[in-house]
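Working notes for the structure below.
With one protein chain held back, the other chains of the complex are shown just where they sit.
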Amino acid sequence: MYTPHTERDIAEMLAAVGVSSLDELLKVPDAVALKAQLDIVPALAESDIARRFTHMAQKNTAVSMPSFLGAGAYRHYAPPAIASLVMRGEFLTAYTPYQAEVSQGYLQAIYEWQTYICLLTGMEIANASVYDGATALAEGVIMALNANGRKRVLVSRAIHPNYRAVLKTYCDGLDVEIDELALRADGTTDFATLREALASKAYAAVAVQSPNVFGCVDVLPADALATIRESETVPIAVVAEAMSLGALATPASWGAQIVVGEAQSFGNPLAYGGPYVGFIAATPEHMRRIPGRLAGKTVDTHGKTAYVLTLQAREQHIRRERATSNICTNQAHCALVATVYLALLGKTGLRDVAAHNLARSRELATAVSSAGCKLQFDAPFFNEIVLNVGRPANDVLAALQARGILGGVDLGRWYPEFAHCILMCATELTTTSEINALASALKEVAHVPAGV
Amino acid sequence: MSPLASDSGVALIFDEGQEGRANRYVDAGASLDAFLPKALLRDDLPLPDNSELDVVRHFTRLSQRTFGIDLGFYPLGSCTMKYNPRINDAMANLPGFRDLHPYAPDELSQGALQVMYELERSLASLFGMAAFSLNPSAGAHAELAALLIAKKYFKDRGETHRDKVIVPDTAHGTNPASAAMCGFKVISIPSDARGRVSVDEIKKVLGPDTAVCMMTNPNTLGLFEDHVHEITAAVHAAGGLMYYDGANANALMGNARPGDMGFDLMHLNTHKTFTIPHGGGGAGHGPVGVAAHLIDYLPTPVVVAKQRSNGDASTAPSDRLTFTLDFDRPKSIGPMRSFWSNFAHAVRALAYIYANGAEGLKKVSALAVLNANYIRVNVRDVLTTPYDEICRHEFVASAQELKKETGVRALDIAKALLDRGFMAPTMYFPLIVPECLMIEPTETESKETLDVFIAALREIVATAKTDPQSILDAPKNTVVGRVDETRAARHPDLRWHPGKP
Partner (left out) sequence: MAQPQDLLYSKEHEWVKLDGDVATVGITDYAQDSLGDIVYVELPKVGAAIRQFGTIGVVESVKAVSDLFTPISGSVIEINAGLEADPALVNREPFAGGWLFKVKASDTSETAKLLNADAYAELTAG
């Protein structure tokens, strides 16, 4: 129970407070006092807790199967040095570093995280993190709404459907309309309608994701960027697989003003979806619109270098209903994990990991193509591919599962026109034998698409 | 702190390292242009290469310059900085949980779904709500979810004219900020002389435009809102919904329930009440709870349980259920985040509930209240306690008198506490108490720790009267002195730049 009080302590303390019992201390009006019997498990000893949770964890048999699941959550190698550092109690059990003088270490780590995100995205500023990739997109869009006062946003249909769904949840609250850019046959965003759409200057932002949900590199072409700039719309880039930043051109290089994304890949475990770590980076003109915490470098009274949370007047505890966001708690510890990961991997390691993702996913593409299936898209990709299996993807995935393989994500759950398509991911952890096993299983369970 | 930490500082990771000093976590990869056209590749990747040892030393030194619960008492009001049991982390890191992909099929993720289901059912019982969603990522996120639920509920009822949210002046800043994110207009209500929200003040602003009234109970002064049932009745009579801010839930487990008080919506900061480590400001975990009439609006997905006909002989009843994630909920406000929940934290919270049971949780709240009152009665003769009555898990003291007498402010007391090995209390909040110190000891601290803290606080006040300058100069025992926040805000330096010293 983690309460150190002896009976004697309790008696002495009650006497000091001047009440006769804990019940007297806790007295509330009868109208609201608890009368119901609570339906909660009886207390267990720690060894029994361990047994019970081990039993539940073992029911998650998916973890022991070869897996090609990706779609916004990625399996990458995490060096054990990360856990041994971030699980230090000073980091783990600290609160938000409001008292700078006793939080210099964490503040410096946040400053380093902000720098890493800037270096990776090519942006000038980055915040201390937000909840995850999807909420980063929603918050990035709010920044754009505040920048130009418009009430519509235009987003690519190739942005992760979960991200778009979360954006819709937020936009429903803000009474903001969302419109979508269609897909091209190669798996990238179709900008053909962009000029017409932006002509009335009604859109606050245009958002694209690269690599997009299909794994395709999907950047703003120069003419689309020019159109966006002409209409004073904010170009937003979404990066759902941060590992791609180790290889691909920075969003800054192709014109993004706000970059939002998910950094789970940098050392954070899959953990059935969370906690992960969202990031927001931007060009300097958006500095005072960026939500959440920012660590800044300054000096102390003796002129010594010191770090502190800064520009706090943007935040909810000061600005209340006019804050840039309601965010308070963020994902500091997950950002710390990512910072340690990036420090360990460095330039050389990150490039190597990115290269392995590119290599393994191409090996996967070749193997499954030779199994008689067709790649749905031909745009360049990072570590995910879309495979058309010629029959309902769900059935094929079930058949693969029966053969002990998690083949990927059924795209039909989001895109009715791709109900025969599976989104498959390969990372540096995917082995050749897993790829071969998948390919031979596919030969048995997939149909060759008609007309191929 | 360690002697190592009192050096001239720790160099940035970017100032260390040499290109090529790489660790071999993976084999060398092929050249990137073997896979993609050069135009799609980045020109440069300006990250430092460091040896693993250098990285380990770097972050170990940073840790030594950071104060956490593991180092000492952390009486931060409204933040519930209690001990974080290590078993919780161990359970969250079991491979079956840690390595589970969110798109793993439901039938191969039954253990994870069971954790979510058991936690959800436990919270519903403990707080008297019909159901919770574990989707939101933190307290403020859950608040936003709750207000989105209210907005959608009123829209479905054709009551879009309900656009006012009532918020007491003692409320957390997230309350009005969340309301604004849903397009609601905020009405601030003054507290009465007892530090409570008065029923009359609420009634003055209630009307056909009332959407939601947000309350924290106990409030941020640490006082139980003893007219809460009258307030919920009045708001309901006006057609509005009542929202319970669960930041202070550590005060009332097993003693009173928001559901019984009449709240329709609530959130919990499970990272406060249920011992999830704060990790320097997150990740959090913010379940949102609703009364029966709002269940359909909960964010997606929701864990649904079905009785299995051939249940096995395991002990727990939930072992005889099968679980699925339900995304098909037409009235839902939609998802709040990329995936289902901050799941690892759900594991931690459930492990904590297992360790306590219903009786244990009741005792947790009782001793949290006892600890707060014990400090209160032992400092009220040296600091002003503006609401000097039995408090709940926290109380507020004011340094206003001391400031008039000596020039020493709440901020200075806070910094002097840092010098004496304690984290500072929350300061200058709630806004209605001048020179406010908000102290929340939590139940995991022993009487001895509280006694040492009380002695330190008393000594600081005494020193302020004889030698105020020594308090104004605090902190002196920390790795840096008071930090120049004005300079930080006037000339923001938010990142390192390559090539700059």
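Note that the chains take the letters A and B in the order they are written out, and that residue 1 is the start of every chain.
Here is the rule we use: contacts are C-beta pairs under 8 Å (C-beta built on N, C-alpha and C of every residue); 3 or more make two chains touch, one makes a residue touch a chain.
Bear in mind that the values here come from a model prediction, so they are computed numbers and not experimental data.
J.: Which shown chains does the hidden chain touch?
T.: A, B
J.: Among A:Arg319, A:Arg391 or A:Arg413, which residue is in touch with the absent chain?
T.: From the options A:Arg319, A:Arg391 or A:Arg413, the contact with the absent chain belongs to A:Arg319.
J.: For chain A, which residues touch the unseen chain?
T.: Chain A touches the chain not shown through residues 288, 311-313, 318-319, 322.
J.: Can you list, in ascending order, the chain B residues touching the missing chain?
T.: Within chain B, the residues touching the omitted chain are 428, 485-486, 489-490.
Everything that follows uses one rule, which is that only the chains that are shown with their structure count from here on.
J.: Go ahead and note the Å separation of the Cα centroids belonging to chain A and chain B.
T.: 20
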